[in-house]
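Single-structure report; data block below.
Every protein chain but one is kept in place in this view of the complex.
By written order: A, B and C. Residues from 1 in each chain.
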Amino acid sequence: MCRWAAYIGSPIFLSEIVSDPDHSLIAQSQNASRCTTSTNADGFGIAWYDQRAEPGLYRDVYPAWSDPNLRSLASQVRSALFLAHVRASTGTATSRNNCHPFVSGAWSFMHNGQIGGFDMFRKQADMAIPDALYPHRKGATDSEALFLLALGEGLATDPRGALERAVGRVETMSKAVGAAPHMRLTAALSDGQKLYAVRYASDDKAPTLFHKWSETRRGRAVVSEPLQDGEDDWQAVPPGSFCTFDGDRVAIEPFAPAS
Amino acid sequence: MCRWAAYIGSPIFLSEIVSDPDHSLIAQSQNASRCTTSTNADGFGIAWYDQRAEPGLYRDVYPAWSDPNLRSLASQVRSALFLAHVRASTGTATSRNNCHPFVSGAWSFMHNGQIGGFDMFRKQADMAIPDALYPHRKGATDSEALFLLALGEGLATDPRGALERAVGRVETMSKAVGAAPHMRLTAALSDGQKLYAVRYASDDKAPTLFHKWSETRRGRAVVSEPLQDGEDDWQAVPPGSFCTFDGDRVAIEPFAPAS
Amino acid sequence: MCRWAAYIGSPIFLSEIVSDPDHSLIAQSQNASRCTTSTNADGFGIAWYDQRAEPGLYRDVYPAWSDPNLRSLASQVRSALFLAHVRASTGTATSRNNCHPFVSGAWSFMHNGQIGGFDMFRKQADMAIPDALYPHRKGATDSEALFLLALGEGLATDPRGALERAVGRVETMSKAVGAAPHMRLTAALSDGQKLYAVRYASDDKAPTLFHKWSETRRGRAVVSEPLQDGEDDWQAVPPGSFCTFDGDRVAIEPFAPAS
Partner (left out) sequence: MCRWAAYIGSPIFLSEIVSDPDHSLIAQSQNASRCTTSTNADGFGIAWYDQRAEPGLYRDVYPAWSDPNLRSLASQVRSALFLAHVRASTGTATSRNNCHPFVSGAWSFMHNGQIGGFDMFRKQADMAIPDALYPHRKGATDSEALFLLALGEGLATDPRGALERAVGRVETMSKAVGAAPHMRLTAALSDGQKLYAVRYASDDKAPTLFHKWSETRRGRAVVSEPLQDGEDDWQAVPPGSFCTFDGDRVAIEPFAPAS
């Protein structure tokens, strides 16, 4: 299990999410509360949108808490839309290519969760990636495969539908090898315009997903767990939801993988 | 183009090949003579056989000349059979998973060369890897794919034939996308008992391959370029050759990829 | 606080201490029991003695649990005397030069503990390092400074006395700046012949130190915490002790820093 945080709104320093809060993403890398692995030290990454269509991408394999480059970057770079992730590997090697977010063109994607038996059907999942997208397959994670499958299913024009189809395909592969839990995910993704998030599981244990609007900041944080201790004003997203965050607007629709 | 050196014989310190000679592998990482890229600074690796069937494997993404761990390891570890490699990337990311040698079970493999248009048919090459071996596909290099294909073609029982079939399959893929040169390779591989090497190209520019027996050391070095300047007692292996080094014996057979 | 383990006896694979036991050093890097920081993910290192007077040294800045080089090395290399360490930084940067063990000539040294206010008197400590040893000052840790001071005090001829004098000098510096706790340490050190360990604190909270002889293995493990859960046959060393492990013999003397 990993931890992640995303933001959409008026430009803020990345540090306002990544390192400043009591329970910032960097703090969660050492001591997460709401997931089975409290240490998320197998790499980190940030994708941020600024003046280009493609996001900037900074990923490395160190624990987030010990990387001075990350601290410096987070305190200098301002962005109106960004995704940040700390990783607890579920088996794949610690490698920059296996760190989230993954980026392809203007799209970025990050993920927390489990896909049962992925090692047993990774070749099948890789085969399902369209030829044109295969050069973007750099690592060996389930997350990158899921992202490329979703791109292949039409993420650009139908984000929810494409993700439902991609998750559906992978969940079917997992069921075929009989490894439970077949699918647990909370993911965030963006095309640089809107921020999307999904919470879903094939069983009743969907990883948590919260969001919160800040009036002073004029922006919204979307997170795998709240960024401050003792705060009760985070809105929990129910399982089986697909969220679209567009400016200050929130649309939550049902999310049901195609079977 | 990369540089590599291998050894079979009485046990020696790795440093006797890796760092001690005038034109050692580490020296070649800074200043190779016989290849188009004189700097080979995109990672390195050593696979050595000692007391276990599986080789030890040490790989990292730094230039070989600046890694104190490599120097220390090379001056401490003795082995009767080892493979060492310095990498000049032809495009793939600098990542430990993309560094040579590659290891699977008792087999190790390292490679210098080019496979024309590999990025265009990488998915096809990956799909040709047998399901049982696919979990060993950790990176994205042509070299690792070639190794796994050769394992799938029966490297364990017929090293030359398996490599001919694997090279043939990949060369055919390269020809299909029309990217020349289709195949240039010098590779070394081992099962921990014998050392094998191949020199081959689909055109007339096969990368160089040399070997030399040392009577004092009671062992043989097999290299992509000689380890000392001005030495003329290295034996050049002709293109289209498959070499088997077994103790002090050398067998050189023709190497012709299956078409 | 860090965790460490050392061994002296008949040669064993490093993995028998580093990765195989239930509560191996790698396991402790993720989940230590007897120290305030349960995660020790700010680098690791091994110094092992084999066929040369100087030990081999392998250190890196990753979490020990995620480094495939460490696993491979530990499963290949056998040694009759070695020191292994996992680090939880108390502030200094994550850098190979700040990872334990530290090595100078035949001597190796590793340390777990705290030296109160070290940042305030680091210059003073550095200045106390003899000129001839100053080139070995590569990083900025209190541990490396303490080691070089002890070498300067005559570690080679009087290990206990030299360490008492070095610890005494640093403790005096700490007292002068008034930052408690002035000194808490458990350290292990070796010249390649004998293994030494010390447990000491200027208050009543000396970090734990244990050792245990294995009859089957014909060797002794010396550790900051036991390597198996639920084992009660580890011998605890009392605070204020200097241990000399020579073959199967143990000598425990009082340790009192010169004031």
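Everything below uses one rule, namely that a residue touches a chain if its C-beta (ideal position, glycine included) is under 8 Å from a C-beta of that chain, and two chains touch if they have at least 3 such contacts.
Please read all numbers here as calculations on a predicted model, not as lab measurements.
Chemist: Considering all chains of the complex, which shown ones does the missing chain contact?
Modeler: A, B, C
Chemist: One chain is left out of this view; which of A:69, A:193 or A:228 touches it in the full complex?
Modeler: Considering the complete complex, A:69 is the one touching the chain left out.
Chemist: Among B:17, B:41 or B:195, which residue is in contact with the omitted chain in the full complex?
Modeler: Candidates B:17, B:41 or B:195; residue touching the omitted chain: B:41.
Chemist: Using the document's definition of touch, tell me which of B:11, B:68, B:154 or B:240 contacts the absent chain.
Modeler: Touches the omitted chain: B:68.
Chemist: Take the complete complex as the reference. Which residues in chain A touch the chain that isn't displayed?
Modeler: 48, 50-52, 55-60, 68-69, 72-73, 75-78, 96
Chemist: Over the whole complex, note the residues of chain B touching the chain we left out.
Modeler: Touching the chain left out of view, chain B contributes residues 30, 39, 41-42, 61-63, 66-68, 89, 93-94.
Chemist: Name, in rising order, the residues on chain C that touch the hidden chain in the full complex.
Modeler: 93, 95-97, 119, 122-123, 126-127, 129, 131, 134-135, 137-140
In this text, only the chains that are shown with their structure count from here on.
Chemist: What is the distance, in whole Å, between the centres of chain B and chain C, each centre taken as the mean of its C-alpha atoms?
Modeler: A distance of 39 Å separates the two centres.
Chemist: Taking each residue of chain B in turn, which ones touch at least two of the other chains?
Modeler: Answer for chain B, listing residues that touch two or more other chains: 96.
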